[in-house]
Structure formats: C-alpha cells, structure tokens
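Okay, handing you the structure first.
Missing here is one protein chain; the remaining ones are kept as they sit in the complex.
And then subunit A:
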Amino acid sequence: MTELDFDYLRAYLKQRSGLALTAEKRYLVESRLTPVCRRFGQASLRDLVGALKISRDTAMERAVVEAMTTNETFFFRDRLPFDLFRDVLLPQAMAQAAGRRRLRIWCAASSTGQEPYSLAILLQEAAAKLAGWHVEIVATDLSTEVIEKARLGLYSQFEVQRGLPVQWLLKYFTQIGEQWQIGASLRSMVDYRQINLLNGFEALGTFDVIYCRNVLIYFDAPTKADILNRLAASLAPDGALLLGAAETVIGLTDRLSPHPIHRGLYGHPVAAGRAAPPMTLPLRAVAAR
C-alpha cells in the first residue's frame, strides 16, 4: 500500500464514518482490510483502493467501513468506565441486590469481546466479595463473525497490550504461539448472542448495568432516540447505563438522564419523592488509582 493509497483510505473513512486514523494506524488498516480484499476478489490493498475509487459497489464500501470501525476496541477502553464499575457501580448494585444476590450486566456492542472480558476480569478480582452471587454477563453484537472471535477469546500481541495490565495478561491468559487466549473460566462467564440493536431486544430481560459504548455514534438522531428509549426499558429501576465519551442522551430522550457527577453514566430520571441514587463518590477518588 502506497502512502497515497493510505491517505485515500484515511480520507474515505473519515468522510463515511467519522473515524480519524492517525498515520501510525497503517498496520491496523493492513490487518483489517486484507480480509476485505480477499472477500471482494481484490489481489491487494492497492487494488482495493483502486476499486473503491471507481466502483459503486455499496457492499464493498460498507465492508471497508465496518472492518475499520465497528470492531475498534481494546481491553479497559477509556479506563474510566471500568474504574466506575469497580468502585461505584458494582458496590452499589451489590447493596441494592443484597436480597436476591443476582446481577445482570449487558455489553450491548461487545465487538470482539474485550469489553465483557474486562468486566469479567474485574468480577474475578472481586470474587471473594461475590461469593454466593449469581452474576451474568450478556454480550451482544450485530456481527456473527466478531462474536465467533469473542467466544474464542484469542487475541494478537497488539490487542493484549492495549489497556491490559501485564499482571492480568499473565494471570488470565495463555500464550498460544504469537497469540494469547483468555482463560476458559473467564470465557464461560460471558454469554454471547447475536443482536441487532435496531430490532427488539426486550427478550434479553432487564439489566442492572448496561454498557452501550461507541455504537450510537454511527446512527442518526431518530434511531439513537429509539434505541435509547428501548435501553431505558431494559434498565432496572436503579440501573446504570454507560455510553461512549462522544455520546449522550441529551436532546434524544427524557427517559434517561446524565449522572450529576460521573461522565458517561446515565440512569432513570430521579422521580419526584424518590431519593437520589447513592452514586456520590467523588470523581477524583475514582479516577486516581
């Protein structure tokens, strides 16, 4: 792939998905788009770029954008949502559900599994406190292909180094050649299912915590509003919804409201006469680790 081809792809992806690739992401383009070349009968990335320039093949265009965007994820991505889980959401949910000792967590765009497995690691680290609890992680994605990869839990050396502390790499993964596989016990903690958020998901039931990060950005406002309203319906009364840093509920739905302190965290609006949820840990204490 020449510099010009790479620049063309960067501009192409920026225009169609908002994805901003830095010059160092060349390896990512190569690793993600090589399978797309094969699928559409292009001998090289160079040929693929040539084909994109002249063709009106929308399936190929979509495949290029999907390959570069929908699966962009890493362990403990953005960190704060996971610090929040460990320090605020988990203790709070455990206090609220102390009677039933049952927690349900949903990763609504789980991609290749890094997000649900990050949560599984935090739950495993808190295993002593959670003895006797039934904790369920449901992870869904639109693409059956990425779900298969997630189930397998096999990651490249690049993938396991972005966000995952090396101590946890040694503790929870097994090295297989140049790759690393997450342990069977953590894999068994996550229940993967194929779900398109545009369709109904009521059948999944209600959840104490929902992670739906960096997926709404790809939809238009009415679709965002529709999904947010239905996520609100799937959220337990004291439940917490986490969105991506570039996402919000404001102006889209009044069935969810931002948490007064924690960025990226949303819940049911506090009803008149009902006490505010006890999510009052100062952000500073959460962020420092």
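Everything that follows uses one rule, which is that a residue touches a chain if its C-beta (ideal position, glycine included) is under 8 Å from a C-beta of that chain, and two chains touch if they have at least 3 such contacts; residues count from 1.
Convention: contacts and distances are computed from a predicted model.
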{"item": "Per UniProt, the name of the complex member that is left out, chosen from \"Carbohydrate ABC transporter permease\", \"Acyl carrier protein\", \"Chemotaxis protein CheY\" or \"Multisubunit sodium/proton antiporter, MrpB subunit\"", "value": "\"Chemotaxis protein CheY\""}
{"item": "Of A:Leu170, A:Ala184 or A:Ala233, the residue in touch with the unshown chain", "value": "A:Leu170"}
{"item": "Candidates A:Lys14, A:Arg38, A:Arg62 or A:Arg79 - the one touching the absent chain", "value": "A:Arg79"}
{"item": "Positions on subunit A contacted by the hidden chain, ascending", "value": "22, 24, 27, 74, 78-80, 157-158, 161-163, 165-167, 169-170, 175, 178, 289"}
